[in-house]
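As you look at this complex, bear in mind that one protein chain is not there, while each of the others sits in place.
The block that comes next holds chain A.
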Amino acid sequence: MTVASPRLVLRGRDITAEAISASVVVLLIVVAATTSDTFLTPVNLTNLLKQMVTTGLLAFGMLVVILTGGIDLSVGSVVAFSGILAAGLAAGLPIPVAMAVGVTAGIAFGLINGVLVARFALAPFVVTLAALTTIRGLAFVYSEVPVTPEDPAFLALGSTMLGPIPLITLIMAIVFIAGGVFLTRTPAGRSIIAIGGNAETVRLAGINVRKHVVFAYAISGACAGLAGVVLASRVGIAQPSVGVAFELDAIAACVIGGASLSGGRGSVRATFGGVLVLVLINNLLNLYGVQSFWQQVLKGLIIIVVILVRRK
């Protein structure tokens, strides 16, 4: 018997989720453009493009982990550690090397998370919760006080503009495009999605499940490390306390984009839509001059509304 599918799935893409994300984004832009004089100014738009980078990078990494049926709560701490490590090392090492070490630290943390989850079959929530506090501690151990890189070249990454587009926004866009290709066109990407759907079936198909799960956490670690380095370069200062609760925005972006927290379902495009929704809400509330505590309240409520809408 045939039961009509409530979700439109075409070539593995979740059209409904993408359409909902896209229409919410368009709605927010229209509201912002018509109610605020400052929204469409070049300064604000450049700001917007820069602000989406951190959440964007974290959300893509988070999506890969969520697709396996896991979660990575440690990304906010990795942002702090990678940023402060890169900024600190920049005093003695060439800046690209210092930054690469920062990103590599993120990958290393991801690998450790992945091995604990895959090899020792520990719950992802618990493993990455422990990593959250451990890595945050390590950031403070490395430097209790904020590190300000003296060489202005450290700031180049975060301030370079390619025409109207900030370099870091371009980097994030490349991550999303490459990520989309990875998840739809590579055996590793397809395997990661299938593992979230039914790991035992995938194992019996001869695919190395553990390896792919470790890989997923390493991708999340790499994204978080990159986000940390980019953030330090953008604001010109690396703080051990930065990035608290960043993992929540990343998870929210995935969920707004229709990803299933039990794994196996999620879309790169729709997740990017989720990132835009979050960043636009923040920007809009700032432009309206809403007090920051009220911003948190409103953001939470808006997330619930978006998820309720896409539930239909």
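Throughout what follows, a residue touches a chain if its C-beta (ideal position, glycine included) is under 8 Å from a C-beta of that chain, and two chains touch if they have at least 3 such contacts; residues count from 1.
By our rule, contacts and distances are computed from a predicted model.
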Original post:
According to its UniProt entry, is the unseen chain "Outer membrane protein transport protein", "Sugar ABC transporter ATP-binding protein", "NADH-quinone oxidoreductase subunit F" or "Sulfate adenylyltransferase subunit 2"?
Top reply: "Sugar ABC transporter ATP-binding protein"
Original post:
Hey, which of A:Ser23, A:Thr41, A:Thr160 or A:Thr201 is the one touching the hidden chain?
Top reply: A:Thr201
Original post:
Of the listed residues A:Met99, A:Ile193 or A:Val268, which contacts the missing chain in the full complex?
Top reply: A:Ile193
**OP:** Have a look at A:Arg136, A:Arg234 or A:Arg265 and name the one touching the chain we're not showing.
**Re:** A:Arg265
Original post:
Can you name the residues of chain A that touch the chain not displayed here?
Top reply: 1-5, 7, 9-12, 185-187, 190-191, 193-194, 197-198, 200-208, 264-265
